[in-house]
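All protein chains of the complex are present and in place, except for one that has been dropped.
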Amino acid sequence: MSFNIKEWIFTTDHKRVGVLYLIGSIAAFGVAGIAAMLMRIELSTLGPTITTNPTQYNVWLYAHGAVMILGFQIPALTGFFANYCIPLMIGAKDVAFPRVNALSVWLFYVGIILALLTFVVPDPPDVMWTGYPPYSTITTGNTALYSFTVLVLGFASIIGGVNFLTTVAYMRAPGLKWSNLNIFVWCTLGAFVLQLIFVPVLGTAVTLISFDKYLGTHFFDPSRGGDVLTYQNLFWFYSHPAVYVIFLPFIGVVYEIVATFAKNRVFNHKVVLWGGIGGIVILSGEVWVHHLYVSGMADWIRIGQMVTTLLISIPVGLLVISLAGTLYKGSITFETPMLYALGVLFLFLIGGLTGIPLALTSLTLHLSDTYYVVGHFHYVMAVAGTFAIFGGVYYWFPKITGRMYNERWGKIGFWLTFVGVNIVFWIMMTVGVKGMPRRYYDYSAFPQFESAHQWMTLGAAILGVGFLIAVANWIIGAMKGAPAGDNPWRSQSLEWTTVSPPPHGNWPSPPSVDPDWTPYSYERR
Amino acid sequence: MHTENTAPGGRVSATAAAWAGGCAAWLAAASALAYEPASAAPGRINDPAAGWDHLWHEVIVDITIIGVIFALVMAWFLWRYRARKPGEVGTQSKLSPAAVIGWAVIPTFIFMADDFYLAANGWKLWNDYRDVPADRMEVKLESGMYSWDYTYANGVRTQNVLRVPAGKPVMLRMTSRDTLHSHFIPDFRVKEDSMPGRVTYLWFYPKAPGEHVVSCAEYCGVMHSYMAGKIIVMPEGEFKTWLDQEVAKLAPADKAVDKSAEKTADKPANPPV
């Protein structure tokens, strides 16, 4: 196949746009991962270790948090997977607006360039990924870079969302009913609806801190009648739903993998759509105050949102039941993608259930802003989210490249990461309960935690090696893996019915499906 | 406005609070900015720190049971339904309409029951955190980059070290002169942010003499991790002696200044608390 560089980087084809998203987000993961390793090394001894400048640590932490969420997980899930899979899964030749799609991936690159400038500009931003004023409006760090990173990435995501909602509404293959769409498609649409509703709120919030800092406004300045809590409300009004923007697509990926490797019907398909995904979309806008439990919000709203937060366990629980039920009477095999998906299934339990104590306002008066919180969200994002992304890349790898990765190294990489993440993030939660505050460059006030921190650094090294092996496996597999065939997993889903890798336009002739077809009907074969 | 100090945790009131919280969110949040601590009846002290340990234990048992059940079921399925020969497919049949509904409604109610149980307990403990005993010592705290500045009722000021008598509940009324900070006392299981323009509060119950770490738990700038202090709990008599000595050191003018400061802090002019 001839390789035409401008048909790659200026592409408007959804698959190539998807691959560009993948490359960018994995690169972002690498850089943010290096920042994480630097932090872990810094924390391996009490007092200064590799830098004597606290701002240096704070900049790593800022870059790590912001890039992991905004530059890695959201783009990988709603950029790469959505782009690559949705048109193929609905039997479309491309998305509704291919040029808008190209704009979205280019803006994504602009966004990560802005984020990565953190490492080279003078006075880099040190406002943490939350960017709370008043600090963000008085720091000498470059808060504008933070604002623009968020705005550009947010805009990229919004136009992506508009594009995909339109695509699925109008471009489904003949005969493909809404209710028979892949669960991944449903999950991603849910995530896009959340993005469309809530990203603008975040955009407003970060714009206003730059206004306050550079243009002399007083949104968050109490001395002129402003209020610092306004920002926190706006920020979490988006950023809580954002965790479901991550959760929904990743659980969608897990559904595809589990159904394929169990060769089984999805348990209680309808309830997944309406109870699970629908429930999460509806509830996710009413719980943001659980991030403000110690911030001085009025008592009654803390109580109200304690209840709504707890109720989120219902739709999420329905999803977990359905995933477990999909294993029931299956015929299960354990290739690398399935190992990652099962990793999500087990470790998300830990992550999700440790959110329950945090949901209780009173327990959070002790737990908030400690390593317990850091442990909780790493279990749900860094572990469950990343495993789902890695599993998904392995799963669709033969489709994307037409080649096979190395199964043995895939498994070795998985187990190393699995061991590593549990060492790091379990210990995080335990020291957190004992009082270790987050965002500490130096924990001299808590010398008793030094050995725990050393174990965490060790665990981080192990998991880092695991991730490196996975990425190396993809690169080598893409270049010289064995030909994989069109449907190596014998999946029923539409994306596997075309050739691997799919040509421009996806199908030689556009597919159509029977009304009683579903992506998970295995027993009919 | 504050949560009424009624018997906590009724199911109905919990649901009602949920809906109230969800629906009227923005508007309501705005109208409820003003809140004041409720005072518990004299002589009644529910130590939140002890309550915290108790509830924590209960919740951990609760979620561990849930987690273990799910994990065991999944592990069993993985073992039982592993593929035996190549080319096999799963044999799960389609759920009947009744089963679809059953598998939605029954788990929903089980989970909801657990949620309300947890919410009720959480709310109960929350009331302990928010009902400050009437018989208390009040100290004002102004936090700043990077120190904790305490002012006692009689005008005595200290920095980064708060001395308190054993056996008496202590309440802090907090504000900040620059960025956000959070006064975190791990040993007393409590923290609350302080910020410019508003006054927040927290209380704790030091029972026995000893020393406790205070650390800042809300990212406040470059030296955030060095913003540590301590609380020294002294026997009642010793504390009195110490306080009297400090008062004696105060210039008369300072005392007067502090009286006026006290008044404004109760009803800060702008914006309201």
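Observations on the structure shown:
Order of writing sets the labels: A and B. Residues in every chain begin at 1.
In the analysis below, a residue touches a chain if its C-beta (ideal position, glycine included) is under 8 Å from a C-beta of that chain, and two chains touch if they have at least 3 such contacts.
FYI, contacts and distances are computed from a predicted model.
Entry comment: the absent subunit's protein name, as recorded by UniProt, is "Cytochrome c oxidase subunit III", drawn from "Cytochrome c oxidase subunit III", "Xylose transport system permease protein XylH", "tryptophan synthase" or "Ribulose bisphosphate carboxylase large chain".
Among A:Leu103, A:Val127 or A:Val374, the one in contact with the hidden chain is A:Leu103.
The hidden chain makes contact, of the residues A:Gly30, A:Pro48, A:Pro200 or A:Pro488, with A:Pro200. Residue in contact with the omitted chain (choice from A:Leu145, A:Val243 or A:Leu365): A:Leu145. Interface residues of chain A facing the missing partner chain: 1-2, 4, 6-7, 9-13, 16, 93, 96-100, 102-103, 106-107, 109-110, 113-114, 121-123, 142, 144-145, 148, 152, 158-159, 161-163, 165-166, 169-170, 196-201, 203-205, 208, 210-211, 214-219, 221, 224-227, 229-230, 233-234, 237, 499, 501-510.
Going forward, only the chains that are shown with their structure count from here on.
Taking each chain's centre as the mean of its C-alpha atoms, chain A lies 29 Å from chain B. The touching residues of chain B, when paired with chain A in their complex, are 1-3, 14-15, 17-22, 25-26, 28-29, 32-33, 35, 48, 51-52, 55-56, 59-60, 62-63, 66-67, 70-71, 73-74, 77-78, 81-84, 87-95, 100, 103-104, 107-108, 111-112, 114-116, 118-119, 121-123, 125-126, 128-130, 178-180, 182, 184, 186-187, 189-198, 200, 202, 213, 215-226, 228, 270-271. Across the complex, chain B is touched by residues 54-55, 58, 126, 128, 130, 132, 134-135, 138-139, 222-223, 225-229, 233, 262-265, 267-268, 270-271, 275, 286, 289, 294-308, 310-311, 313-314, 317-318, 320-321, 324-334, 342, 345-346, 349-350, 353-354, 356-357, 359-363, 365-366, 368-370, 433-435, 437-446, 490, 522-523, 525 of chain A.
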